[in-house]
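Complex shown without one protein chain; remaining protein chains in place.
And then chain A:
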Amino acid sequence: MGRDRDVAPVPQQQVAQMVEQLLAVNPYNPEILSELENYVNEQVSSQTYSLDANLCLLRLYQFEPERMSTQIVARILVKALMAMPAPDFSLCLFLIPERVQMEEQFKTLIVLSHYLETGRFCQFWDEAAKSRHIVEVVPGFEQAIQAYAIHVLSLTYQKIPRSVLAEAINIEGLTLDKFLEQHVANSGWILEKGHGRGQLIVLPRNVFNHPELKKNSADDIPLEHVTRIFPILG
């Protein structure tokens, strides 16, 4: 269930490294604003992600609102949506002044986030289709949301009807068949015949959809407690 964050492919690594270094040296430095902006674009084109760097940039915008680029803010927000289920989108909104959030493109993104937060994937895909100009700027958007949808579905379902899955990830027909095939081969999905109507997909077991797998962690005994009986054992 862990998400891959901050994984930069080789060519971009240098930019990433440089920015991370700048952040480490001084996280409160107004001089690095343009580097951070470039880094956002870099994250977009190389399909990587750094929440810390983006929050740092939003912080600088918060300190000096006149330097804010709404285009960059929009990109950060799309990237944050793609990081769901992590609360990154809220983390960003907390730092963006309300009057900026009133702008049309941000209102749209907030609505999109609302649909994702409340599991309304059908409405989400409709809305996203209407707002291509905002989200399609960022490559990998669709796949990232599909991954999030599958994540929530895997928390919820042991076996899911094909139609419910199709709606959540917005894939149908032959494309869906292909998608399923891939996941059967790579992610341990199993296809079953439902009783009567259509296919059922058995999602891989995890502690969330198979609660019995949960290890009873409460029965771990910390060493310091055991030390209490050392004198007796000796």
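Heads up, the rule we're going with is that a contact is a pair of C-beta atoms (placed from the backbone, for glycine too) under 8 Å apart; a residue touches a chain by one contact, two chains touch by 3 or more; residues count from 1.
The rule is short, and it goes like this: contacts and distances are computed from a predicted model.
Colleague: The hidden chain: which UniProt name fits, "HORMA domain-containing protein", "Protein pelota homolog", "Rad1-domain-containing protein" or "Eukaryotic translation initiation factor 3 subunit L"?
Modeller: Listed in its UniProt record, the absent chain's protein name reads "Eukaryotic translation initiation factor 3 subunit L".
Colleague: Among the options A:15, A:36, A:153 or A:180, which residue touches the chain absent from this view?
Modeller: Candidates A:15, A:36, A:153 or A:180; residue touching the omitted chain: A:153.
Colleague: Please give every residue of chain A in contact with the chain that is not shown.
Modeller: Contacting residues on chain A, toward the hidden partner: 1-3, 5, 26-28, 30, 51-52, 55-56, 59, 62-65, 85-87, 90-91, 93-95, 97-98, 114, 117-122, 152-153, 155-161, 164, 194, 200, 207-211, 216-221, 225-226, 228-229, 232.
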